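Missing here is one protein chain; the remaining ones are kept as they sit in the complex.
So, chain A:
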Amino acid sequence: MFLESLSLTQFKNYRSEQLYFDSEVVALVGPNGSGKTNLLDAIHYLSLTRSAFHSSDQHSIQHGEDFFSIKGHVQRLGKSHTLLCAQRNGEKKVFSVDKKPYEKLSEHIGEFPSILIAPDDTDLIREGSEFRRKFFDSLFSQLDRNYLNTLITYTHVLKQRNALLKHFAETRSTNPDLLEPYTQQCIRLGENLYEKRQAFIRDFLPLFTARYAHVAEDQEEVAISYQSDLEEGNYAQRLQEAVSKDIQMQRTTLGVHKDDYLFTMNEAPIKRFGSQGQKKSFIIALKLSQFETIKNDKGYSPILLLDDIFDKLDDKRIGHLLDLLANKQLGQIFITDARPERTRQIFGSGANPVQMIQVQNGSILSTP
């Protein structure tokens, strides 16, 4: 996959800009706050229909304006496509490919994949289970449209069921016939998601351990173990038995919405026992296996977005990324860096020519 051009209108700090890309490695350089990461986010929008950094699309509209639009020309499997994402204040987001708008945005997920590696990725290790669920859900959704649809439906059923439990608690009344359809749907959809997550992780794990061994060049044994309320079996019966507890807690206490993925090193949680360096290696390996999984599935490379990673990575890990690059194992890469001379030094010796784009205050200066 290759992004040839990008046009932004009133997107974040860009009023109206056009960019053309002619290299596999594109470096976006400029001072902090100039809008480098916003360019990555625009590409993220075209790939996944939403921002990588905040959940509200309103925040992506330039201050004082009432809409934004992002347009991109992409080469994929020898064909050229035009992607357009536009959001007008208070209206539904519009997304079209070759002028055909989607009915549901979810139909786009996985069609033009990208992977973002950003400084706050260590949140995946540090933060609560929802971060890890989100990471794997995003990966599995790009591989399997049915997975995404089931997940969307499950989330909706869960919201309805929780609203009903809350209503029961507030009115001190229960209506088992009304709760039953939600419980049945939770069981059916939950079991489906559980089986798929198990299968995906089974395939993901060997890729990941191999990648970690390569990145870290050491002997620790890393693993990801999928943990779920459903692994004890008999979920249907246990969910039925938990109804009175659910009413008391005003939420659904058992289900795949509480799943977690435990990251371990030598069978101990890396969150507590890993060094900073080991954690970084773990995250890079996780992201690169995500890249590989999607590449294997689609038959072409996703776009790789690297946000400000040179400050966070040491030379050894950067060197590893460069090896992959030199071996042509990666596709098109967009990198942000506040220090252009560093980027030039890192990539200057590689086989790939680097396209440098200088950004200043929401405008694109000519190539230095």
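Here are some notes:
Keep this in mind: a contact is a pair of C-beta atoms (placed from the backbone, for glycine too) under 8 Å apart; a residue touches a chain by one contact, two chains touch by 3 or more; residues count from 1.
Keep this in mind: contacts and distances are computed from a predicted model.
Missing chain, UniProt name from the options "Heme chaperone HemW", "Protocatechuate 3,4-dioxygenase beta chain", "Hydrogenase expression/formation protein HypD" or "Recombination protein RecR": "Recombination protein RecR". Of A:Arg15, A:Lys159, A:Lys245 or A:Lys316, it is A:Lys159 that touches the chain left out of the display. Among A:Asn146, A:Gln237 or A:Asn361, the one in contact with the hidden chain is A:Asn146.
When the omitted chain is restored, the residue from A:His167, A:His214 or A:Lys271 that touches it is A:His167. Considering the full assembly, A:Glu180 is the residue among A:Asp22, A:Glu65 or A:Glu180 that touches the omitted chain. In the full complex, chain A makes contact with the omitted chain through residues 145-146, 149, 153, 156-157, 159-161, 163-164, 166-167, 175, 177-178, 180-182, 184-185.
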